[in-house]
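Every protein chain except one is present and positioned as in the full complex.
Moving on to chain A:
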Amino acid sequence: MDHMDERIKKEIMEHTDDSIDQLKDDIWNQLDQELFQEKSRREKQMKKKSKAIPIIIAAAAGVMILFSTQTDTGMAFIKQIKDIFVPEKEMIQSIEGTEEPTDVVLQEGKDAEYIIYMDEERYKLIKGENADIITTKEPLEERYPEVSMKIEQFKELTPEEIIATKETELASEYSKVTTTEVVTDPVEGYKLHAIDGGTQWDSPVTNVYVVDNKNGGSFVITEKYFLEAAEGHGARFYAMLQEFEIVE
């Protein structure tokens, strides 16, 4: 460490030195109260009551166990996700040939079974009963075709089963469906691509990615945008999908 480093360190230490011991004690007292004293008080109350009415306590304990498995575990799991993945980060995406740094925010998918990072300045995540949809924060004018990315899970259907159905579906909705291909980017899985019309600025485009959920089922991600938006919304969806992770 040279002279300048020593000086910087010394100045930072001096400026952050004020009331450290007091803060340390205050924080510990709060932690002790919240994590240990409350717990011990609850345990004592439980013991006292258990002598008087053991049957009621046994039933209550059963309810508590049931309750804790349904709530605490779920909460802990969500907290765990937040600890593993940073809540916000900077993502570099290539938009119309320019490298664009974008701040993205962690989103937990339905039942916390996947995560994705989303640019909250431009998009919003709508959580539905069967699927989550990422779409533009500001609604587009009516003249624009739909712009969205739908993420849904089919727990009982393998990727191969999904592909067969999707190929038929796309063929009925779009004039041109390209051959399904295996891809490793933005996700590892299969990609189906289709376009309707094909030469107009507003020709609807779709990409469907099918990803194995490693548990006998599949995640299906359906992007919808229009031809002129391929390098805008299309590229942004692509970058977001690169951050898609299944939580096992």
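Keep in mind that, in the parts below, a residue touches a chain if its C-beta (ideal position, glycine included) is under 8 Å from a C-beta of that chain, and two chains touch if they have at least 3 such contacts; residues count from 1.
In this section, contacts and distances are computed from a predicted model.
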item: The complex's invisible chain, by UniProt name, from "NADH:ubiquinone oxidoreductase", "Multiple sugar transport system substrate-binding protein", "Sigma-70 family RNA polymerase sigma factor" or "Gas vesicle protein"; value: "Sigma-70 family RNA polymerase sigma factor"
item: Of A:Leu23, A:Ile126 or A:Ala171, the one touching the omitted chain in the full complex; value: A:Leu23
item: Chain A residues touching the omitted chain (full complex); value: 4-5, 7-9, 11-20, 23-24, 26-28, 30-32, 34-36, 39, 76, 79-80, 82-84, 86-90, 100-101, 103
